[in-house]
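Structure in structure tokens, see below.
With one protein chain withheld, the remaining protein chains of the complex are depicted in position.
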Amino acid sequence: MLAAILVMALGAVLLGAALGYAAARFRVEGDPLVEKIDAILPQTQCGQCGFAGCKPYARAIAKGEAEINQCPPGGDEGIHKLADLLGRDFKSLSAEHGIEKPKSVAIIDEQACIGCTLCIQACPVDAIVGAAKQMHTVIARQCTGCELCLPPCPVNCISMQPIAESAETWKWKYPAYRINPAPREAA
Amino acid sequence: MTVLQRLFSFNGGVKPAYNKEASTGLPIAMAPMPAQLVIPLHQSIGGTPRPLVAAGEYVLKGQRIGGADGDVSSAVHASTSGTVVAVEMRLMPHTSGLSARCVVIQPDGREEWIPRQPFDYRGATPEQTRDYLRDAGVVGLGGAVFPSYLKINPGKSGKLDTLVLNGAECEPFITCDDVLMRERAASILKGALIMREMLGAARVLIGIEDNKPQAIAAMEAAARAANEEAGHPAMQVVAVPTRYPAGGAKQLIRVLTGIEVPHGKRSTDYGVQCFNVATAYAIYEAIALGQPLISRIVTVAGNVARARNYEVLFGTPMRDLVDLCDPRPDSDRVIMGGPMMGLLMPADSVPVVKAANCVLVGSPKLFPAPPPEMPCIRCGECAKACPADLQPFELYWFSRARIFGKAQEYHLFDCIECGCCAYVCPSHIPLVDYYRFAKSEIWARETQKEAADVARERYEFRLLREERDKQEKAAKLAARTVAARATAAAALAAAEKPVITAADVAKKALITAALERARAQKAGVRQENTGNLTPGQQAEIAAIEARRAEIREMAKPHLRQDD
Amino acid sequence: MNNSPYLLQPASVQSVMLRVLIALLPGIAAYVWFFGAGILVQIGLASIAALAAEALMLALRGKPLQLFLGDGSALVTAWLIALSFPSIAPWWLTVSATLLAIIVAKHLYGGLGQNPFNPAMVAFALMIVAYPQLMSQWPAAGATDFAMQWQAIFGSRMIDAITMATPLDAVRTALHAAHANTTVAGVLAANPAIGGIGGKGWEWVAAGHLAGGLWLLRQRIITWHMPLAFLAGLCLVAGLFNLIDGARFAAPLFHLFSGGAMLGAFFIVTDPVSGATTPRGKLIFAAGVALLTWIIRSFGAYPDGIAFAVLLMNIAVPLIDMYTQPPVFGHKDGEAR
Partner (left out) sequence: MTSYLFIVLGAVLVNNVVFVRILGLCPFMGVSKKLETAAGMGAATTFVLTLGCGASFVIDRWLLMPNQLEYLRTLSFIVTIAAIVQLTELVIQKTSPLLHQVLGIYLPLITTNCAVLGIPLLNVSLRHNFLESLLFGFGSAVGFTLALILFAGIRERLEAADVPIHFRGTAIAMITAGLMSLAFMGFAGLDKYK
């Protein structure tokens, strides 16, 4: 009995020492994973995930504090990519964080705008230009469609408009995969 | 004169029925002037030219109506003299059925040219010549419409080994290059000589598929004459075996020189450059005659009784051309280009543009709907037929399942969409459609990714700025606190709070006032302070309005046209 | 309306499958001549089972019946199963094997074109593991009495008079007994089933398959890579060991004309769906099948190794394909993966 205890104790001490040394020797600084997650997120900075922006959400995912299905603008595709990167299973978008919408940009009705600058302060990517008491305008190219400028506007002059298809953004459609036989022509 | 030229070969390719005889019987004819010309501004690869004319303006034949915009772009010209009726969105010659900005011209029938004079390219710097060609609107007329001025650049070394003239014209039905070579061989070669000089090319190889003996004879005669005049045999006509797609630039370069130019690399890095014969002719016209590109030879063929080649002014509706050739009653579609790579047109009213080498009339009998798509059995026929040495069934496998990363790993973007794979597929899979789908999805994702990167940068900059502002404020506050403590240490804590509250109140008041004003404005009451303004104020307002217009203009391409 | 290309070559899956079936006919004819019409019963059984299973699965999966049933792929699988099974195997063996092949190995993976394993070989391997006895009862050459075969197939008892182990089996069993003085030559000489080069009669069936296979090659349904690499590989490894120890290892020609080697070379290894697809990959795949076949034939526990060899190489196909991608146009010197 004593021998057994001695053997196990010896083993524990030796292995513990080895592990302790390794932990010190191979300490990991920083977390390159956050960058990889952040690269997948759509950078709308909309905060729908419950975090202050895409980067904080990425940090939370890396730490395991957040699920990967909290980003509505990224949609199912974004979740698939995160699942792939992290080796987790796909989950459909969590409803409490919102639904996937067509990509839109904010439009300010310039006749109604009073120039209060509240939307400018709200915009996370500085895509709204204007100064106090001057009309404001959204630079559509830089607008991420986060909708953060909608609530602060005191006169409700901002609306979201879906981006229309143009010659540059037109896409070839998925070829119809014919599962049913082609309708037979009347002879 | 055909020097025995060692020929190389490319893998794959197919031999469909060529159907070329129908349209080569008659010489090129000038297509009649249409009632209205609709000239799209975007006719080449690259940026859409800015419109230079407005509705109501009178334009001369050859007058620039669209100016090149950006590094890759090419000008557009009025095809005839007349009045600009409108600059507006019209259906464009593309499968998407979308509209694009077009200049609509009502011809006056006088065909009044702008003053034309030859361009002295020998006296000009290469940059000047390239600018001239850009403003003359010369683009590749083989179908890819890449601005030619960008290609007339020998690269770092300053000279090239070989200039390849592409007269292979491998697609069935199309004969526009064939007849052009038969009838205007000398001019084509004059254009080629100009290019050769600019590129510093040692030799010019003219590749023509061996199913065009008349074109080969004509070009050989012209080449002999040109060589004698120049005093050395730089020009060589080479008959290449007939096999689709021998006319693909990369395939022709491979056949003539043995060089394979990879996807995404410039062929000049390999000492070769390739131009279509029609492009050479356009360069001759632009430089030697001073005429910008306003027309091209178009084959009208397919389900028509009298197929023929016409010289067509850009902007002519395809319907007019088809009507000239007696379409058969069962015709049901118009295709721009050939039966292997042509684009299905949304309507026959779309105009002829620089890319339109052929207007192909289709019918259910001529181009029957493909039998139902069966699953891929990995038989490998497509891989045998692929001229780019790809594994089309793998590309299909991943494109179909939307696994785009894998598709890219299998070199999706090396695909030239020639259609050989779909042509041979025993399962009748529209393979090229899957590749087009995958490519546009990948492009869209890349655009999204770029937008996301910009957004991330801007967001991070904003965070940085906020942090800096906060620190500055804190510093100021600290400074003030120190100052205040020096003067009235005891009253400090009591004094500071009201100050902030007062500021808050003031701000709120401001907003309320603004709200009032906005309500007043909405109610239709004009603001009074715009009544009597000083000229300075007015100028300021005008400047602000201009800036806003500019910003709105920037925003526009992304927005619905009806906003 | 479809997009470009608007021209299509007249070719179809159906015509490919039909020509494969035609190419099997010479081998079947020789089979009937030497071993009786029992094989035709088996082909009929397998065909009916395959079509029924195919129809059932197509209906369950909501695919168009007529189009897919008519493609002929189920028939090819059925015929290959019938040809690789003993022609006097009981009916339920053939039928259940065919059902398994079509339902599990083919349709659970998505049907035509998507199965990673050769369905016919899955059926063969499953049955030989489950019923090794039944799968080793082969008709003796000349025992063409149809009534007896009929009874063997539909009756409940095995008729010893018409069954016999194949030469391959005989050689393997004898050598496994490992008496120091048994030699291949001795075993073969003692076995009445031995013909000129392979088994009596079997060599003619193999020749029939060879003829059909060459016709397929001419029809450009299959490429030369697979049959050549398989036959050459088998020859090479068998020849090498025959040279080293002729007493223990049979000659290459014996291997080529015994068991399913010819059927395998032209009809099983060449299955495009479950096999490798790149030119180099095809060579590696078929040579791998040949090597494994020889190893299993010579050292393994089963009479013929082709089924296991094909399945084992099927497993490796994704990796083989991945690492033998031919260089793409313009990337021919290095650079391409």
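Just so it is clear, A, B and C label the chains in written order, and each chain counts residues from 1 on its own.
What we mean here is this: contacts are C-beta pairs under 8 Å (C-beta built on N, C-alpha and C of every residue); 3 or more make two chains touch, one makes a residue touch a chain.
Not measured: the values here are computed from a predicted model.
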item	value
Omitted chain - touching chains that are shown	A, B, C
Which residue of A:19, A:52 or A:131 touches the chain not shown here	A:19
Candidates C:2, C:114 or C:183 - the one touching the absent chain	C:114
Identified contact with the non-displayed chain, of C:104, C:134, C:207 or C:253	C:104
Where the missing chain touches chain B, by residue	375, 397-398, 400-401, 403, 406
Hidden partner chain, residues of chain C it touches	60-61, 104-105, 107-111, 114, 116-117, 122, 125-126, 129, 176, 178, 292, 295-296, 299-302, 305, 307-309, 311-312, 314-319, 322
Interface residues of chain A (partner: the chain not displayed)	3-4, 7-8, 11-12, 15, 18-19, 22-23, 26-28, 31-33, 36, 84-88
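Methods note: only the chains that are shown with their structure count from here on.
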item	value
Cα-centroid distance, chain A relative to chain C, in whole angstrom	52
Residues within chain C bordering two or more other chains	64, 67
Residue numbers of chain A (touch at least two other chains)	181
Chain B-facing residues of chain C, complex	1-9, 11-13, 15-16, 64, 67-68, 71, 73, 110-114, 223, 272-273, 277-278, 321, 325-332
Residues of chain A touching chain B in the complex	38, 41-45, 53-55, 105, 107, 110-116, 124-127, 129, 133-135, 137-142, 144, 154-155, 161-175, 177-178, 181-182
Residue ranges of chain B in contact with chain C within the complex	10-11, 14, 16-17, 95, 172, 250, 254, 260-263, 265, 332-333, 335, 337, 339-344, 362, 367, 369-372, 374-381, 383, 387-391, 393-394, 410-411, 414, 417, 419, 422-428, 430, 432-433, 436
